[in-house]
Every structure is written in structure tokens, then in C-alpha cells.
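Working notes, structure below.
With one protein chain held back, the other chains of the complex are shown just where they sit.
This part shows chain A:
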Amino acid sequence: MDFDDDIPTLIEHEDKQLMPDSASTGRVPCTIISGFLGAGKSTLLRRILTEHHGYRIAVIMNEFGDTSSIEAKTINISSEDDPTAEKSQELLELANGCLCCSIKDAGVAAIEKLMQRKGAFDHILLETTGLADPGPIASMFWLNEEYATGLGRQISLDGVICVVDAVFGQQQMEEDHSVDGVGESLRQIACSDVILLNKVDLTSEEQLRSIEELIQRVNPSAPIHRTIRGQIDLAHIMNINAYAGGAKGLQSAQHQRGNNDNHDHAGHTVSSKHYELRGISSLQVTLPTLTRHRLQELDEWIRTVLWENRIPDNYHQIGLSELKVLRCKGLFVMESGEQYVLQGVQSMYDLSLVEGDVTGIPDSGKLVLIGKGLDDSVRQSLNKLLV
């Protein structure tokens, strides 16, 4: 029998996506949503999915980024037709093997593959588990920007949100389990770019002020928004560009004072502030304008602190108070008028020149460091460099 003479049935043609140009620059922002157990992350996500926003949002749940034990992960994609994403659950196909000495994370690669198959998303929301430190996931997505592929649209790290329970948050911050000497909820606050203080209707104004002050001390650079059942203007948590270099990052770097609608923490500008709670400390320093030489010295100082976990003048600082920066941000103003934006998470950082018009910008820069062991010796070391 001649197989060739069994005439097959015609099939519907599916358009294959054309190969994207490696240089194309579309952006799919990814927001990481962390939060204390029971603080209302799921409520927030449900709200975002059901709100009529018209975007295609992919929501990825739980335990992402643990590449050593990946089997299959699910992902929900909301669209205008199916906002709650009930019908669109997809399995991420995780390749094996081929990632030897490839820096690409298998999970990120799978999302990019999915976008190639299903069309690009407008935004990705990634929910971490209640106990997770968002730092490693954030750095993974941030690094991925350097070699992102996926329909020519690159997944980029937009920022980290932390949902804090207004009723129990303070207790959690003061008492929860500690990992490596740092309370686990504090790690989340330390690493966040925006804090949502949820369930504010269930507690007193006095208690709210108290917890806001606590949060602000641990992380002086993140704006705090009060919410009830996760109700928030999406503009506060999506497309915040917390990790962008250049002019976009400048906005987020300047956006650091809590100039949001609910309250205002600005006012007392101190040249250097320091605070410590359960292993987490923060340091905020106002910087003078810098010469090129000074900028190089400062870059070297940052390198030593972030990569070697010590201050430059101290080669033997081990044990006493371990130094480790979890998040840093900065705005450096040069004597020439140029501006540089510093972004960093864990050991990874980027210092980039702000391109374009920089008028209307204050003539002093600043540096915010959040992490472990940021004590007086660190502040002194920095001051010595700057005077």
C-alpha cells in the first residue's frame, strides 16, 4: 500500500512569530509581590486580576526561582476576556540540561518561551511564598534583563512590593523567626520598593503610625501605602521602575520620600540616619556633589562593601558585626551637573549615567543602604571618603 496516496486533510495555518530582533527593546515589567503570612497577598492579586484594566497580566504563584527542584509550575494569564485567568492556566515547560554554564534561570526561560507561544504579556506579577526572601528572585530577574529573549520583548524587573498586615505586622517584625540573624519579615521589608500596609480599617490610627514609623526606619526609601482589602491604585505598584537605570531610575530614586497620598514622612532631612532592628539596619547618607575622581572612589567603596562584605579600611572585619547589604539605592550628583543612579540588590549593583535633560534636580545626592551590620564604622568610613 502506498502511504503517499493517502491524501492528508488540510490544516488551519497558524502564524509562527517571526524571529525577534535581538536589539528590540519592548519591555515586560515584572513585579515581585512578597508579604507576611496572612497579610493579604492573595486578596491583592485577586483584586488586580478582577479589576477592569484591559491588560494581559501573567500571575505566577509561589516558590519560583528554586531551580534545583523545578518540575512544573503553573501560570495564570489574565486578559480582557478572562480577567480572573480561570481558563488560562498554563504549565511552564522547563527545559533541562541545556542550562549548563548558561546563566539563564530555567524558570525565566520558561516564561519567555510561553510568551513566544502565547504572545507577550503586558505585565508579570510574581507571588513569593510568605517566608521567602525576595532578594535572590529580584536579582535573578534583574540579571536576566541582560540577555532576555521572548518575542523581542524583554522581561525586566519592575520592583518588589511587600504586603504588611497592619494588625499583626509589628508583632511579626519584632518576633518572627530569624534566618541568619535577620527576622524573615524584615528581609522582605528591607528588599521592598513599595510597602502596602493592609487591613488599616482593623486597627487604630495610633497603631498605624507606630508600625509605619517602624517600617520607615528599617527601609527609609520605600513609600508606604495604606490599603483596605488590597485596594490600591495600580499606578503605585506597577511600572514603578524601581530598578531602572538612567532617567527612569532617577524618578524612583527621587521618589524615595513617602510623598504618597496617605501621609508624609519627609521633613527632617538629616545628613545621615541610622537604625537597627533585629539584625536589619539601614543607613541613609546625603552626599555632596562629586568629582570624577571621587565618584571612582565611591564606586570602589561600594564594590568593597557589596562584594567583599567589608569596609575598605578594615581587612579583618569578620565576626564582630557581619556586613551585608541587601538593597541599595542612590543618586549621585557630579560637579559637572551629570547625574548617576545607583541600584543594587544583594551583591549585584549598577551605576548608570542619567541621559537627557536633568534640570530641576537637587544639587545634593544621596545613598541608602539596607542590610546587616551597617553600623557607625560604616558611616564613618563613608564620611571619611566624602570629606
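Here, a residue touches a chain if its C-beta (ideal position, glycine included) is under 8 Å from a C-beta of that chain, and two chains touch if they have at least 3 such contacts; residues count from 1.
Please note the rule applied: contacts and distances are computed from a predicted model.
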Problem - UniProt protein name of the chain not shown, from "Exosome complex component RRP45", "Methionine aminopeptidase", "Actin-related protein 10" or "Trafficking protein particle complex subunit" - result: "Methionine aminopeptidase"
Problem - Sole contact to the chain not displayed, among A:37, A:143 or A:334 - result: A:143
Handout entry: Which of A:234, A:295, A:334 or A:348 contacts the chain that the document leaves out
Key = A:348
Completion exercise
From A:236, A:278 or A:303, the answer for touching the chain not displayed is A:303
Handout entry: Positions on chain A contacted by the hidden chain, ascending
Key = 4-5, 7-13, 15-16, 19-23, 68, 95-104, 142-143, 146-147, 149, 303, 306-308, 347-350
